[in-house]
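This is the structure I have questions about; it appears just below.
A single protein chain has been omitted from the complex, and every remaining protein chain is retained in its original position.
Just so it is clear, A, B and C label the chains in written order, and each chain counts residues from 1 on its own.
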Amino acid sequence: MVSLLIVSHSAQLAAGVREFTSQVAGAGVQIMDAGGTDDGALGTSIGRIQQALEQIASPDGTLVLVDLGSAVLSVEMAIEALGADAKVRISDAPLVEGAYLAALEAAAEASLDETAAAALQAREMVKIHS
Amino acid sequence: MVSLLIVSHSAQLAAGVREFTSQVAGAGVQIMDAGGTDDGALGTSIGRIQQALEQIASPDGTLVLVDLGSAVLSVEMAIEALGADAKVRISDAPLVEGAYLAALEAAAEASLDETAAAALQAREMVKIHS
Amino acid sequence: MRITAEHVIKFIEGVAARIKEHRDELVQLDQPIGDSDHGVNMDRGFTTVLDKLPTVADKDIGTILKTVGMTLVSTVGGASGPLYGTAFIRAGMALADRYELTPAEVVAALEAALEGIQARGKAQRGEKTMIDAIAPGIDVLKEAQASGEDFHAAMRRSVAAVEAGMKATIPMLATKGRASYLGQRSIGHQDPGATSAFYMAQVMLETIEGIEE
Partner (left out) sequence: MRITAEHVIKFIEGVAARIKEHRDELVQLDQPIGDSDHGVNMDRGFTTVLDKLPTVADKDIGTILKTVGMTLVSTVGGASGPLYGTAFIRAGMALADRYELTPAEVVAALEAALEGIQARGKAQRGEKTMIDAIAPGIDVLKEAQASGEDFHAAMRRSVAAVEAGMKATIPMLATKGRASYLGQRSIGHQDPGATSAFYMAQVMLETIEGIEE
């Protein structure tokens, strides 16, 4: 199954998204979080991102969801460090909502393409009904 | 200034979004989080949401950002409990990205309407440049 | 038929027990199309309700039901909290200051409860929610009232309609609540909220059957 990595500037935020999405992902979906700098400040740690990507690597691939800003640069550096074989994609989707939909999709044994597409649907998610 | 309330099923997630957005909001913007149930499980607590809304109430109003699902129902009940005078609006925006843009907008002394509109722009946020 | 506050309390206690009994089943139903907590949520709510009941045992039926609703609202933690909470509060508002009820009042209170659920959750029939179990049950009671059917018989038919409504959620596509995020994959699973609604209806029938016509 596709794995998910949650990257945020805040360690709490990333861990919370993992907790929230793990509740609906089956046991088969590996979800990890990499938030904050190595010394616990707000920021991103390329080392921890890379370690997490190695740990949840799956033949089906990994989708990475990020908060914003430099998180993308950090993830891109980590992916490059893993080498050309790494099957990893960064999502442009909203972090929480995208991770939620991606978790549901991955749990249904969807491909990396399908999981990435599901995450992007989060942009149109309607929360408030009238 | 407009205040922000972050509501999530996960206490960690809500606290993380507060941490992440407080970094860019000026000291003038009140941001609070209300995540998880009263006993710390995944869910929402109408009581804590209501208390937080009372605590950060501002003449300029409060924008509430939510993760998804029943968080909206809980916030609506809490708002009703506050009575008709409460100047509170729920946002349909992505949680993290919407809260970030709302924090920037609120810090610029924008109105509740403007802050709510800024949050919704998060749906079109581009994270990955090419 | 004399339906008293004591009967109402017996009904609430019965619901709390029935929910606890089916806690794991309700969790399991919530797993494929939700977040595996409906049984936990409902049991958390009704366990607190049991704690609160003695404080209102000598009050009017409206107060009892409103207290149940407010307790559910503040303790359940999931969508079913505001939804069932609003239902009990609205039923309580419809029965303010009453210590005894006629069957017609029970039906009116159930209608108010359903309206509350719909006002809160903005769902209609056919969206794969508790409404799909509750609404057909109320239809039967209203019909029976119009045709003068006796309340015991009407209640039995009503609960059968609730059960059928619950089962009818299986092939439905969810368009409200968490299950809606699954799209087509929500099809083929019974809705947990419709199932807890059926258990409540069952207990209501049992309570009514214990009262002389």
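For the reader, a short list of remarks on this structure follows.
As a convention for this text, a residue touches a chain if its C-beta (ideal position, glycine included) is under 8 Å from a C-beta of that chain, and two chains touch if they have at least 3 such contacts.
Predicted model, so just to flag it, every value in this text is computed and none were measured.
The undisplayed chain touches these shown chains across the complete complex, A, B.
Contacts to the hidden chain, counted on subunit B, fall at residues 23-24, 100-101, 104, 108, 125, 129-130. Of the residues in subunit A, those that touch the hidden partner chain are 37-39, 41-47, 68-70, 73-74, 76-77.
Everything below uses one rule, namely that only the chains that are shown with their structure count from here on.
With A-C and B-C as the two chain pairs, more C-beta contacts join B-C. Between subunit A and subunit B the centroid-to-centroid distance comes to 23 Å (mean Cα coordinates, whole Å). If you average the Cα atoms of subunit A and of subunit C, the two centres end up 39 Å apart. Computed centre separation for the pair subunit B/subunit C is 31 angstrom, with centres defined by C-alpha atoms.
Within subunit B, residues 42, 68-69 each touch two or more of the remaining chains. Across the assembly, subunit C contributes residues 35, 37, 121, 178, 181 that each touch 2 or more other chains.
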